[in-house]
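The complex appears here minus one protein chain, its other protein chains still in place.
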Amino acid sequence: MAEILISLAKIIVIVFVFVMGLASLMTLLGDRKQSARIQNRLGPSRANFFGQSLFGLPHFIADGIKMLLKENIVPAQSNKLLHTIAPALVFMPALIGWAVIPFMDHYCTGTVEVIMPGDGYGVDHYTEVCRGGEWKNYFSIMHMNSGVLFAFAIAAVSVYGAAIAGWASNSKFSLIGGLRSTAQMISYEVAMGLSLAGALVIYGTLNINEMVRMQGHLLGDWLPMWGIVVQPLAFFLFLLAGLAETKRAPFDLPEGESEIVAGYITEYSSMKFAMMQLAEYAATVFIAALVTVVFLGGWQFPFVYADGFRIFDIHTTFGLSEDVWYWVSIFLRIGAMVFKILVLVWLQFMMRWTLPRFRYDQVMTLGWKILLPLSIANLFITALVLTIL
Amino acid sequence: MGEVNVKKVNRIKPSLWEKSYIPEIIRGLSVTAKHFFGNLSPRESRRQIFTRAYPDEGTDYYPERFRGLHRLMLREDGQVRCVACMCCSTICPADCIHIEAGEHDDPNIEKYPDVFVIDELRCIVCGLCVEACPCDAIRMDTGVHIPPYTERDDAFFERDLLMQLGGLSEAKQGGNTKAAAE
Partner (left out) sequence: MPKVTINDTEIEVEKGTTILKAAAQAGYEVPHFCYHPALSIPANCRMCLVEVEGAPDLEPACYSEVSDGMVVKTKSQRVVKAQKAVLEFILLNHPVDCAICDQAGECKLQDYYVAYDAQESRLRAEKNQKVKAFPIGPDVIYDGERCILCTRCIRFCDEITGTNELRLVQRGDSAEIRTFPGKELDNDYSVCTVDICPVGALTQRDFRFKCRVWLLKSTDSICTGCANGCNIHLDHFRNEIQRYKPRYNPEVNDWWMCDEGRLTYKQVHEDRLLHPTSNGVRVNWHGVTETAADKLGDAVADDGADSFGFVISPQASCEDLYLAKQFVEQTLQVDNLYLGGKPDGYEDDFLIKADKNPNRQGVAAVFGGLDQFDDFDQLIDDIESGEITSLYMMETDVPADDETRERFVEAVDQLDLFVLQSMHNGPFAEKAHLALPACSHAESEGTFVNVNGISQPFEKAFEPHGDSLPHWQIFMRFAAAMDTPFSYTFIHQIQDQMFQATEADEPEDVTQTPAE
């Protein structure tokens, strides 16, 4: 019973508070406010609570109410069933993937003991073990040994939503949008998976939490072994492919306004439209989370470990007791995870408002002729180097 | 086949470094980021935002020949100067002026606008109606910005309302009347 309650609490906090809160806030702040600032504008500021515009925050509620109250228009000649379930098919994968994203290491009910190489336990690296208790999974919804595969499998499913939405709307713009989105997502998934493979070869695990733990290792006692350090090329490839996966500028061809109205979203209105939009933002956050856990050390706060602050030979808890420091490290680590995700999201929006849209053949060229060969080369070289070492 | 003129265009061959786009993307990002952080700055002088929260704030720098709400000018006896020649409604690119001409009791006036309605929401404030008017009967020099309306009906300015905004014109009207000759 308690397990279920904890799971529910985790789902609510992560999915509804963090992801949905972030995603819907971003529709306002990230997209509208940020773009306004970039373009020397104020952005939304007219909606207010009792005369206070609160940086435009009420717009997010006003938009929500507006979306809910708008008429739900279903085109006469559309396939009504598919037209109705398509937003859900787009929306759900963007949320399900969060099941395997850890926001912190497992919680130790006993005391955390750190074993260093040379302590006689035969470990190669700094390792944390839990004495007098067990590791409890409180900070990710699901502990899964094949977490990366799960995340990718789910991300790939969202192609169906877009394709079905495009087809079911029975509109040419929608269909073109759906086809573009399908082609684009499938193309970039290949490069994305292969660039990730390089990182997986190094970590040797598909368990995301294990991967993040390994990124806490220090190279030469000062350089955290984050994915970006050991796999710099893969990081760029993954980030690019991830941008393309979220269908946002400069890869927003599936909904290129100037060409095909709004692509596969054209025939949607009301809350279904809002779901389509939210799914896009949720996907943006999800890609940011994936990049974070694989390449940016996940919840790792540099040099902050469960038993104290470590760099070179220095090891200090700044005068705090071990228990207190453990709690401090928990908050620092959660904060680090959230901060990294936010920075990546911010970067994605900056990209969006900086770069113009690609031409479709350029998108395909980039995906198949540049990203794919580079990621294959990256995988081979990584494997070769590892074999030689 | 006729002679074909060929113009050689020198295409720029980008180097591999340029072709990777990465430095250019970073340059672009630095421009947008400069604006972004600059406009977040607490110091007013570093912000470049020029948005004005009209009508909450209002403006203070209307130019001298600013075009605002229309007004209909008056004759000396307080009647409308307009003779319903329809020049303004003909030239209006937004088609926002509706005039119905009527026969006036005064034989010196003959034709006058029985109905004169301007849809200020449709008006694009181009000022062509003022240019077209042969009688100096319509002006846009009230200095009042066309306010935002929530009801469409509020934006229909009818003749009497437009005349209230109006005033006497210095130009002579009535052409051949005896009064003008004296």
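For this structure, a couple of remarks:
Note that the chains are named A and B in the order they appear, and that numbering of residues resets to 1 at the start of each chain.
Simple rule for what comes next: contacts are C-beta pairs under 8 Å (C-beta built on N, C-alpha and C of every residue); 3 or more make two chains touch, one makes a residue touch a chain.
Because the structure is a prediction, the values reported are computed rather than measured.
Listed by label, the shown chains that the missing chain touches in the whole complex are B.
Residue-wise, the contact with the chain that is not shown comes from B:Ala84, picked out of B:Leu69, B:Ala84, B:Ile97 or B:Val117.
Contact with the omitted chain, checked across B:Leu29, B:Ala101 or B:Leu121, is made by B:Ala101.
Looking at B:Glu18, B:Glu110, B:Glu131 or B:Asp154, the residue that reaches the missing chain in the full complex is B:Glu110.
For chain B, the residues touching the absent chain in the complete assembly are 83-87, 90, 101-103, 107, 110-111, 134-135, 175-176, 178, 181.
Going forward, only the chains that are shown with their structure count from here on.
Averaged Cα coordinates give chain A a centre that lies 48 Å from the centre of chain B.
Across the interface of their complex, chain A is touched by residues 22, 25, 28-29, 31-33, 35-36, 39-40, 48-51, 53 of chain B.
Here chain A touches chain B in the complex through residues 34, 37-42, 45, 236, 350-351, 353-355, going by the rule given at the top.
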